[in-house]
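For this depiction, one protein chain was excluded, whereas all remaining protein chains were kept in their positions.
Chain naming follows the written order as A and B, and within any one chain the residues start at number 1.
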Amino acid sequence: MISDILAIAGWIGLVAFAVSGALVASRKQMDIIAFVFFGTATAIGGGTMRDLVLDLPVFWVKDTTALIVAAIASALTFFVAHLPQSRLRLLLWLDALGMAVFCVVGAAAGLDHGAVVAVTCGVITAVVGGFIRDMMGAEEAAIMRGEIYASAAFLGALIFVLLHGVVARDIAVIAGTLAAFALRGAALAFGWRLPVYRAKRGRSREEIGL
Amino acid sequence: MISDILAIAGWIGLVAFAVSGALVASRKQMDIIAFVFFGTATAIGGGTMRDLVLDLPVFWVKDTTALIVAAIASALTFFVAHLPQSRLRLLLWLDALGMAVFCVVGAAAGLDHGAVVAVTCGVITAVVGGFIRDMMGAEEAAIMRGEIYASAAFLGALIFVLLHGVVARDIAVIAGTLAAFALRGAALAFGWRLPVYRAKRGRSREEIGL
Partner (left out) sequence: MISDILAIAGWIGLVAFAVSGALVASRKQMDIIAFVFFGTATAIGGGTMRDLVLDLPVFWVKDTTALIVAAIASALTFFVAHLPQSRLRLLLWLDALGMAVFCVVGAAAGLDHGAVVAVTCGVITAVVGGFIRDMMGAEEAAIMRGEIYASAAFLGALIFVLLHGVVARDIAVIAGTLAAFALRGAALAFGWRLPVYRAKRGRSREEIGL
């Protein structure tokens, strides 16, 4: 049923983020429980934070299906992680996919509180899981590399919120997701960056005597 | 109106932390959306955690003004971050200002639960935003450098809680804020430290064969 497109997006993002988290465990040569731990934390982190700030019941406490699906996807990754030619490249594209659907899913959850909260919740849902993953894996988060990342989540959430109520909801969902994925994908594929701050990099505390 | 001094303190802290977060983005030569993301997360992080543990509605969901002000302050920083002679020095002093007002603002929010929870909420509100900023920016947090930081937040919150009900609330707010800022400022300006633990630094796991 086409009205379930938001639910479908949620499942796609959950599995994409779970596999991306499990791939971090694979890059660090961990055991299968660590795969499940990394993958599940990545998959549910953003939505958990969104539910906490919106004072909603945390989605995986209310219905454990999401938890079980994320755990299974992470566990399966243990057995197939050797197949892709580049696990890091796959990880980054799955992360882009998860981010693109979660910015819309998160924004939809915050719509009752107005456009500003909705866009903010979209960004939170999209970036928190990947941030937890990158901290746990001691990888430099995309958001810290000065890449287009939060910008893509922001764009996707904004487009969904602006179109919502104007066009059919499914169109708004698809437009927001495609916009976020296209912008992040272009950043990954072509090294696109927004105009950056031009002054020289900051000095360390020692250099300025603090 | 002088009875709004706590609200004024809240706005000062919000803007100070937002600019401090945006300055981290400037030190890493990021784009304007990253400035907004870093600045806003720094500005609202502590208050969000405080509201979650106190089971209060998250302040920026209830009233989005704080979110918009933090975003605007962060975005403006993109255009003026080249002006200060040392962005890091400015960052550290703005951080001190934000910490000093937020330890009192946070303690005030926790007063209904007694003095111990109030002081704890003051420390949480004061340090969590800066900690998120430093983790995102891969900077070593002040709290990790063994400096007077949590101590200053603790002192400010404690003074406010002790004076509250004894003197006029505005006096308690000002006294707590000044105490925290003076102690942190002295640590920044003169390198003050509390007496520290004297034994030699810990060895690594490899050195003790674990």
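In this text, a residue touches a chain if its C-beta (ideal position, glycine included) is under 8 Å from a C-beta of that chain, and two chains touch if they have at least 3 such contacts.
Predicted model only: the values in this text are computed from it and were never measured.
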Given B:L6, B:A75 or B:V117, the one touching the chain that is not displayed: B:V117
Omitted-chain contact residue, chosen from A:A16, A:L54, A:C121 or A:M136: A:M136
Contact footprint on chain B, counting only the chain that is left out: 52-55, 113-114, 116-117, 120, 123, 127, 131, 135, 140-141, 143-144, 146, 148, 150-151, 154, 193-199, 201-205, 208, 210
Chain not shown, touching residues in chain A: 23, 25-35, 37, 48, 52, 57-58, 60-61, 64, 67-68, 78, 81-82, 86-89, 92, 135-138, 188
